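See structure below.
Part of the complex only, each chain left as placed.
Going in written order, the chains are labelled A, B and C, and every chain counts its residues from 1.
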């Protein structure tokens, strides 16, 4: 049994509050246990210079933690004057993952920026950000669709993410901070609603891991992401109805 | 009558949620109408280099807006690589204002940092930050006191802030964004619970103002801050009982 | 009596040298006691991007202190790699104050940049910068006018600034550095030639202040600024003749 009483294959309590922000085209407050991330989607009717005139849109993400999202306070990156390596790595991951389920031609020449701001962190902030950012993205795309601005529906599938790890010889799903800091292996998995892999990032800095351990982690991740996608569908309701209806 | 139906001397709906953050030594989510600011207080058991060995503590503040706190998205200052002038001005103001009611000797050689992160902005973010940051500060100081770490109580008074302005010849209290952008004069006032002025910052870029207009604005501000201090007292309850009991 | 022998309501010796710089469209060396600021006005026949095509001009300011303008040497901000909060706050204030007496439509699509470089600092550098920058601005506008480039005269009034404070229970005008560092309250006031307020910034970090103290300071400021405006008129002579002749 885990320190918070969960089974190895059990997700933490999951909560979603839609529309916490009155300005954003899509927004969600997502909670996985004590990890809380505010995700907003902003639609901008133009694309970055490298895409101009190609008839395609763009989806990108930014990630940040409030200074006191963690046990000890972190200095703001605005004061350091630059983004740290961890932040860059995470926001590149979120953007890349989301784009894997977006038909950029169908989106048209516009950019959707997903801001993932971690209000409180207790492990799994990058995976929770992906799961939440997908919901905010879906709300924004739904808004475009309702406004008649989309000829084809650009979301080709659902997308969610979870962390898995090995701790005390046991594969565990959805690690909290305490587990994460003790785990010998840590893996972040992003999958589509259809069950395909989008990202697999496993790290065994403390201790290399075997093929068998990887397989056990992947199985937990598959099951966990299946449940997260079901929760996303429930949260989005009608706003998610057209997702995947128009495969790329 | 104002666009949101308020009287000229009426504050917007005020809400305070204590302890929204499980790590910070003090935290509050403060709402003035649609302006929402998350304020956390972090205690650090050391002081900045310029104060070392003087037996005094320090109180400082940082201010930031989430990118989509506003109608259109703002670029993050971490990505610009530096703080803008507006941010610096505001966080210097918040820190200075809070220190006016702190006996730094009584605080002892420790630093309290107030982070004011604006989740949603609808005018008055700097004044709301001051009002909220005082509550978070009071919670953190109370915690120190309960832990027996304070010989004397360092908070010498309550502190709150509000904006006032002149619009259409009429002095108005607590401007929302729409009013603020149309006002000919804009003034931010910070006062103590005892009714003394800590900061008065009036700007008539659009149109210079008269002594009489200033007086009318100051009267509205005095009354409004009086009500805000009453609301702070109610929110803090027992945690605010010793404030001012040990004047500097 | 004050340490330099002045009366509470007495300004420091005031001196103005016109045209110290042979390239600038307007320039002045202004001295208030030992505070010396070189102010130059540069006219650029274009406007910042946010004003393009609106038929309006822009007036902006930059402020800097030479490293040894003060008793101990300050590191250059060019070497720190960024402007400090104090610098940003001051240059925003100078620009905002000057714009309050400029009819930007009458100025036409051009930018006037006022550079205020403090050669020596002895208190009141921001207020002296405003008073001097107005003269440099007036010289530059006069030059445009003489060259027949202005249909309407864009300066709607004179503008000057002074500091006031409370020290030892006494309200004092035009504080020098020694007084400023001991004062319990410090207020910077900017007013037009016509006696209206443009900026009032009072700070009581050391000690909150009463409405009565504010009133006494404002009275000193009004009288002092009246004298400064008279001195500006004398210095500008014919070059100031059309100021205010064409109210916005």
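The rule is simple: contacts are C-beta pairs under 8 Å (C-beta built on N, C-alpha and C of every residue); 3 or more make two chains touch, one makes a residue touch a chain.
Keep in mind that this is a model prediction, so the values were computed, not measured.
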item: Identical protein chains across the whole complex (3 displayed); value: 6
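Basically, only the chains that are shown with their structure count from here on.
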item: Taking each chain's C-alpha mean as its centre, the one farthest from subunit C; value: A
item: Interface composition of copies subunit B and subunit C: same or different, split at half; value: same
item: Superposition of subunit A upon subunit B: rotation angle, C-alpha, nearest 5 degrees; value: 180
item: Computed distance of Cα centres, subunit C from subunit A, in Å; value: 52
item: For subunit A paired with subunit B, centre-to-centre distance based on mean C-alpha positions, whole Å; value: 34
item: Approximate Å spacing (C-alpha centroids) for the pair subunit B, subunit C; value: 29
item: Subunit A: positions in contact with at least two other chains; value: 81
item: Of all residues in subunit A, those that touch subunit B in their complex; value: 20-24, 27, 34, 38, 40, 42, 44, 62, 64, 66-71, 73, 76-83, 87, 113, 115, 117, 119-120
item: Residues on subunit B engaged by subunit C in the complex (per definition of touch); value: 82-86, 88-89, 91-92, 96-97, 99-100, 157, 187, 191-192, 194, 196-211, 214, 218
